[in-house]
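Working notes for the structure below.
For this depiction, one protein chain was excluded, whereas all remaining protein chains were kept in their positions.
Up next, chain A:
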């Protein structure tokens, strides 16, 4: 992309989600982008940890992804799910030991030859602004090797963005806000 133009208006600053979102933001089936019975349904799960490796019990995660064919949904109905419309977006709070779990599908590549990934946003008490990252699927090693973001990272950091495929087909993706395993978090043009 060419050099992005400056913003015309100064953006409103973010602030921490704080400790008391739990009765406001999570909603029924927020973590279910598809029903567990959906063919191709997988679990995407992991743990959110702090700089000491301790689980963070008050974090909220959102994912946004394409469907199995790489199509981006523009369907409403995420907040009141009907069980069959794929909206591509999910939200869940972690549990008391920092674990999260979504039921979703493997996203297809949105462009031919591109490495598919799920977009992830992290909010937490103690985190003053949201963090963005990508959850790459581990399978298409050629596409992963050619990915511009992954190839710009040293190997030990690159691995923090690639999910682990478990024997039953589920994806595991742990998140570290700080420390030796610190997840790579992203900035985009025009979002500083």
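We take it that a residue touches a chain if its C-beta (ideal position, glycine included) is under 8 Å from a C-beta of that chain, and two chains touch if they have at least 3 such contacts; residues count from 1.
Methods note: contacts and distances are computed from a predicted model.
Looking at the choices "Protocatechuate 3,4-dioxygenase subunit beta", "Cyclohexanecarboxyl-CoA dehydrogenase", "Cytochrome P450" or "Transketolase", the name in the UniProt record of the chain not drawn here is "Protocatechuate 3,4-dioxygenase subunit beta".
Touch with the hidden chain on the side of chain A covers residues 1-2, 4-5, 7-25, 50-52, 54, 56-58, 62, 64-66, 72-80, 87-89, 107, 110-111, 114, 117, 119, 121, 123-132, 134, 148-149, 152-153, 157, 177-178, 182-192.
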